[in-house]
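For this view, one protein chain was removed and the others were kept in their places.
Chain naming follows the written order as A and B, and within any one chain the residues start at number 1.
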Amino acid sequence: MHEQIGTTGLVLDEPLLWEKGKKGRSGFSIPRHDVEQAEMDDSLVGEMPDIPQLSEIDVVRHYTRLSTWNFGVDTGMYPLGSCTMKYNPKLNERLATLEGFASAHPLLPASFSQGALELMHELEKALCEITGMDAVTLQPAAGAHGELTGMLLIHAFHKSRGRQRTKIIVPDTAHGTNPASAALCGYKPLPVKSSEQGIISTKAVEDLMDDEVAGIMITNPNTLGLFEENISEISAIVHAGGGLVYGDGANMNAIMGIVKMGNIGVDIMHLNLHKTLSAPHGGGGPGSGPVCVKKEIEPFLPLPRIIKDGDKFSLSLDNPHSIGKVQAFYGNMGVMIKAYSYILTMGPLLEKASKLAVLNANYLKEKLRGVFHLAYDRPCMHECVFTDSIQAEEKVTTLDIAKRLIDYGFHPPTIYFPLVVHGALMIEPTETESKEDLDLFIDACRAVADEAKTCPEVLLNAPQKTRSQRMDEVLAARKPCLAG
Amino acid sequence: MRYLPHTEEDIRSMLEQIGSKDLNELFCSVPERCKTDCELRLPGPFTEWETRRKLSLLADKNAVAPEYKIYLGAGSYEHFIPESLTYLLGRSEFVTAYTPYQPEVSQGTLQAIYEYQTLAGNLLGMEVTNASVYDGASALAEALLMAVRITRKKKVAVSRLIHPYYRQVVKTYFEPSDYQVIELPSDTAGRTDLSGIKAIDDLAAISVQSPNFFGIIEDLDRLGEKTHENGALFVTSFTEALAYGLLKSPGKAGADIACGEGQSLGVPSCFGGPALGIFASRKKYVRNMPGRLVGKTLDRQGKRGFVLTLATREQHIRREKATSNICTNNSLCALAAAIYMASLGGEGLRELARINHDKAEYLKALLKDEGLEIPFSGPTFNEFVVRFPEQFSAMSQRLADRKIIAGLPMESFYPEMKNHRLLCVTETKTKEDIDALVEGVKACMNR
Partner (left out) sequence: MKEISEIKIPVDLFYTEDHEWVSRQEDNLRIGISDYAQDQLGEIVYVELPQPGDSFEKGAVFGTVESVKAVSEVYMPVTGEICKINETLEDNPEFVNQDPYGKGWMVSIRPSDASDLDTLMNAEVYLKKLRGTE
């Protein structure tokens, strides 16, 4: 039994900003007002914004204390399935703050933005290489935004062929953003059930495919952590029916250098730079969700495109078939810089990263088998799914297990997703966790499973060691209080 | 490799315990035909020092302050960002944390975003603000979709004085639907013209931007009144959030939904992204709102805490019936905006906004003195349109050689505006800078 890492600590309380503000304080160095005061029509001027006055030290202490109530990847392991919470390299953070990038204005003439344009162009090339696709747009701001872009591309493709279709096949293991993105584009999601092996069968797709189906959205590996073995056949069926195959690339961390999505029938896919390519998650973004496509879809990509002519880069708006724009400018440059820096740092070693991610997940699967019930007893990819059915006998749920793991110093895995597994506990360690940290996690899981048998109330009351305990979510939803 | 902690021994031991002979065997469930041609032909791996050098060289090829004086706005604004903000935003507990689905270990993010919601809501005079969307453009598209959901009407009206790229994003989002997007004209004062609005029925929303793309402050009170008379929702947009440190808020003018770009509030330009989509509405529409919401509640010990709430609107629960597909948003940028607003306070925002306005007016007056035409009479904040003489565009290269970028040529956005440029002046330009710009313009014109 290894030592535990979850302890209590000196964590200070901190009020809300407006509970500590005081008139007369300021935390900002106001620039010199070196020109005359100009006239402004009184009818245009509003009331002073109701925002508290704080000194710089007030602000610094406030946010420093708040940060101590958080748990980041830098604090400890974050085995959230389908989130790929790998280590966020600090070099990447530093390079994104270089003045030449941070202060770059997007509307300067191209000759003044050659560095930014070159970086984006090189990143596009690298993403094509990783995915086996032909062209890229870096514009979408996150994975879901990439999915919407993909749906818009599919829509434009069918429109250009003179026919509009109404349905998109979506597996029952799909992330909620998949049907939501399809619906935003006016498509009706057509669910397809996964087989007992946890993957989509060729026949199931064959049965659904007709000339109303615009395409299929498929996550590979899927959210059960399993490789969709029939994907080549499924793609062939969809293509034969005139549809397109959209790949949700959220789980790319399992297959870099092992499978190229472009080689297995995928026409359009998105990547999550804030998952696979190590950009940090930021407590909820910003992310970046580039979309990679095959040549025949390239004409529909959002504008502008980045053009290289000799050694000069420029932005081209010259394309009448483009779907237009999904963000005002060119994408989340601040996130792209981090992904690009990571790709340069790793190079072909990205393949090793995927292999070790899969190694770590399989190691956890073997060691936790029997501790929790394993949903699919098959080789997994970079994540594996357990359930609470063993613990349910003591009336202990996945939620309780998750909350108790916090007391042991771990962020819980993903819970209650995918929906096809009752009480799902989805664990993705990523390749940046060492064997020692995995063993600590395994020990913690074993301890929690034991407690579930011997003293379940400890789980039901967890977490106990955190500054805050379980929240009353019913109150928050019945009487929403969304501002102070 | 410093990001991969496994030693050969670790790998051997783990493979043994799994029962696989090597790493490749772990991929036995992947059909052979899927593994063909998978080699990653990428440059590298590069050392930290080589990577740093490569990116520094790229960064150096971009024109930025202080070497260049750039008088550009149009959706991305150069503002000072205090060192304290950059420092706090680097706290790894904020940066490397996940979305706060487990509230007990995310109270830092949750309280910070609750505070952001409150501060942004106060700035805009609106009752409810969400935790952010991607940028001002997608925020407008989402706002119009929200209006359609609420009213169940089929048409939305968009002023032609809204940022051209925002209007493009709206068009893209609306393309697959059978909702109609109608463009509203502008008048000679550089403001949105709603005189023809009575003729349009079945309008879900009328949307305007203020200050608009010409930099002109719209008469939101009057526009709001006419919109409501027409039975539509009033959607206001903005690209320069700092303006509301000084101007009357959209909430006061009767906005039903107020959305726009918050990049000015402590987020660096960074070539246009990541940005900050601020999104706010009346409380009665909150269940139709896209995006995450943080709410206040109590924990089991009765202690105040914060939690993501009203999640049944969102994709992970409602799936295809969700109010939007948004999942990851721009949380860290919202945090930056909160820190920025907290550092300035209401008074600081007011003063900083005044400085922006006054500097822009100073430049405007000097250019007028040089005989240049200011074509629109409407009041402006920190951006305005100037009509230069025909020879100017050829000569502006000489200003660029002096490392001065004199505004954004308008012709590609509004074909009737040949030789017009949109100039932006923020607190980052000194009086001397502005004088030098005018000197440079003079020199170009006298040639």
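We take it that a contact is a pair of C-beta atoms (placed from the backbone, for glycine too) under 8 Å apart; a residue touches a chain by one contact, two chains touch by 3 or more.
What you see is a predicted model; the values in this text were computed from it and never measured.
Checked against the hidden chain, the listed residues B:Ala97, B:Val267, B:Val294 or B:Ala311 yield one contact partner: B:Ala311. On the side of chain A, the interface with the absent chain consists of residues 416, 473-474, 477-478, using the contact rule stated above. Contact between chain B and the absent chain runs through residues 287, 311-312, 317-318, 321.
One rule holds for everything that comes next: only the chains that are shown with their structure count from here on.
Centre-to-centre spacing of chain A and chain B amounts to 20 Å, using the average Cα coordinate of each chain.
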